[in-house]
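Removed: one protein chain of the complex. Kept in place: all other protein chains.
Per-chain residue numbering starts at 1, and chain names A and B are given in the order in which the chains are listed.
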Amino acid sequence: MIAELGHYALILGFCFAVLLSVIPLIGAWIGDRVWMRLSRPLAGAQFILVLGAFCALGANFLMDDFSVRYVAGNSNSLLPWYYKLSAVWGGHEGSLLLWALILTGWTAAVAKFSKSLPLDMVARVLGVMGLVNIGFMLFILVTSNPFLRYLPSSPQDGADLNPLLQDFGLIVHPPMLYMGYVGFSVAFAFAVAALLGGRLDAAWARWSRPWTTVAWSFQTIGIALGSWWAYYELGWGGWWFWDPVENASLMPWLAGTALMHSLAVTEKRGVFKSWTVLLAIFTFSLSLLGTFLVRSGILTSVHAFASDPERGRFVLGLLAVTIGGSLLLYALRAPVVKSRIGFSERSREIFLLLNNILLVVATLTVLGGTLFPLIAEFAGYEVSVGAPYFNLMFGFLAPILVLIMGVGIYSHWKDTPAGTLLKKIPPLAVVSLPIALIVPWLMGAFEWMVVVGMFISIWLIAATLLDVWTKSASRNGRWKGWLKTSRSFKGMVLGHLGLAVTIIGASLVSHYTVEKDVRMEPGSVSEVAGYQFKFVSVGHKQGPNYVGDRAEIQILDTDGDLVSTLHPEKRRYVVTGNVMTEAGIDPGLLRDLYVSLGEPVGEQAWAVRVQYKPFVRWLWLGAILMAWGGILAVADRRYRVLRKAKVRDQKEVSATVDSVTGAAVGGAE
Amino acid sequence: MNPKRKQRLLAVTFIVVGVGAAVGLALFALSQNINLFFNPSQIAAGEAPVDQRIRVGGMVVEGSVNRDPNSLAVTFNLTDYNGVVTVAYTGILPDLFREGQGVVTQGRLDTQGIFQADEVLAKHDENYMPPEIQRAVDKAKQAEATN
Partner (left out) sequence: MMRRVLLFIPLVVIVAMFLLFQQMIGHDPSALELARKDKPMPEFALPDLHDTQRFLTQNDLKGKPMLLNVWATWCPSCRVEHPYLLKLARENGVKLVGLNYKDDRDAALEWLDKLDNPYAFVLFDAEGKLGLDLGVYGAPETYVIDANGIIRYRHVGVVNEKVWKEILEPLLQTPGASS
């Protein structure tokens, strides 16, 4: 009964999505204010209905209703209740429903926080989001309905959730990632609405900027959670594999980062408009492409796609209509008037343009590496593109990007006095170079990539802090001065510092991880990176839905003091028969000690992998800083002032529009 | 040249040089890092290059897994039911490694015709299973069924 109610709510939600996309868009076209005003309540109603459908599916999981196919396929009565809940998005159908929920959620949020926007803009934005919703819900209803039942007979118990997904990280990772993916739909909707309404101005960039930044922050956290989860749950200590699923989340992030910066230029200077619009479309397209191509399996297994070509065709049609349609609109409506706003080659505009080019090139690099096996296969070759390709490309692109960032921080809009920028380079180099050389020495081995990684991170940190030093000068002291800087400035500082921290973590953990596969039995000791790992014992463990072996391993430092006691496990999940490795980790700011059980190799002996992973936490710490920076920037006063000073602002905006009538085509103009 | 033109020229140069360099590097990196895939019968027929990084996939022959009792060295045979190749590996095998199951190994073929693997991936391992391997495994299964 509940499943049917959920299904019904979803169908009704779909109907509201249709209304949401038709009425306000027509209203905006013919200028009917009543029709336009309907957009907000429709968006709210749509959200509530999809929320209802989602809750219904959740209830089915909690009540173990195995007559619902999706529940039977992804849950089991033995599963703890919180995993039953997270199993809602453990499979294809449910994760699509989560997508739809988040999409309607963002739509409702735009409806709620858009008081300062002109009505026709709101109507168009919500209408466009409604269009996207239509596609999604149609896809769910037609090809991936999670509410289908087994009739007349249903299984006694479910097939259980994939043990890899029975984990805290997987409870929070997909929703965060989807918040990011789907959040870019707002920037997309703003861009398309602006194209529709022919109002591609600075105000448009200002409206869509905070939404983009929030989405980007979620995406950052989502990716970091995914990496963290892979690190501890997959059991072998890797944190990034360059597999298509990860690439799919990285691509919109890179493009989104470019978009965030490009929006800043468009807002402040009114240039690069067409480029920014294109980026907005590009970013959301990558979100769609990423999720769908991975979900439908074209990248991970041709079979998954071929076995259900109907789903594949639908996805493709949906993508073609959304992306193709918006690009067609772009081609027809993007402004081609020459820009009358000048800026020199030392201007901040140019630096941000470079940032954009590099980020887009990085995105295309990932896209190329991900799609290459697909294209090669079409040509009859069976190949795979390994991690070294991506590492090489990023090892090349990232240093250029970061070096330019460090200098670019000091650039001014329009033009920077000659010499100012050059003058900054020596002090930055003086700080960075020694540290970059000392760190490998401290870590005990010289690695070129570590020198590069440390050099660019310190370069960026030094540049950022120096900038803070200059900007925080005030009569009441530095601290007061720092507090007085705008939140968006603080956000930028945090974001850039976060990137540097992540790069430090990535360079150090990649090159100084010590990894040893050893055969251990009770009493054996293995030494790794100055720590003694003592295999104490191994015993059986009975979990709620698994059985396993659990080892006890003591770690002693050089003085023989106990550092930590770890309990790595090998689990066998009863229902699916899957074997899982649960690592034992002793986390620390400067290093993680990581132990995982391989396989039994004798009576009491096990193959054990012992690892020392320096600075691995910095990877995720950096991501947290970046996301925090994003949130801080959105909390900037000017966005709130904007809301209060609505009427006045309206006039200013139109004034800006007049002064900025000309618009650039892309960055190249 | 007026400043306007100069500026445009500059921007275009940036883009062309930057994108050109990146594309060049990408092609270079791709050419270095594409791992061609071979199946055991191709290796048995001597079609695979020696001492080059390649991938080999197939089914683990039942009863062929041999573990050295004192270290983590292990050897096993891979087959596609047409040819067999012996794989040597040192370290921990993935959770889903089983006899009679499909696996993919990455490494180099030595002059003795033994495949020295530095990576072993089992199906649905933490590293994803590329489609070509899935297909190789399926082909092997089909061949098994037909024989």
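Details
One rule holds in what follows: a residue touches a chain if its C-beta (ideal position, glycine included) is under 8 Å from a C-beta of that chain, and two chains touch if they have at least 3 such contacts.
As the structure is a computational prediction, the values presented were derived from the model and not from experiment.
The hidden chain makes contact, of the residues A:Val142, A:Ala320 or A:Leu422, with A:Ala320.
Checked against the hidden chain, the listed residues A:Gly58, A:Gly73, A:Gly256 or A:Gly312 yield one contact partner: A:Gly312. When the whole complex is considered, the residue among A:Leu374, A:Leu421, A:Met449 or A:Leu466 that touches the unshown chain is A:Leu374. Touching the missing chain, out of A:Trp89, A:Trp106, A:Tyr330 or A:Tyr546, is residue A:Tyr330.
The set of chain A residues touching the chain not shown comprises 274, 278, 281-282, 285, 298, 302-303, 305-307, 309, 312-313, 316, 319-320, 323-324, 327-328, 330-331, 334, 336, 374-375, 378, 665-666.
Convention: only the chains that are shown with their structure count from here on.
Taking each chain's centre as the mean of its C-alpha atoms, chain A lies 28 Å from chain B.
Of all residues in chain B, only 3-4, 7-8, 10-12, 14-15, 18-19, 22, 25-26, 29-30, 32-37, 55, 67, 69-72, 90-93, 95-96, 126-132, 134-136, 138 touch chain A in the complex they form. Across the complex, chain A meets chain B through its residues 230, 234-236, 238, 241, 243-245, 300-303, 342-345, 350, 353-354, 357-358, 361, 364-365, 368-369, 372-373, 376-377, 381-386, 388-389, 392-393, 396-397, 517-519, 578-581, 596, 598-599, 601-602, 607, 609, 667-669.
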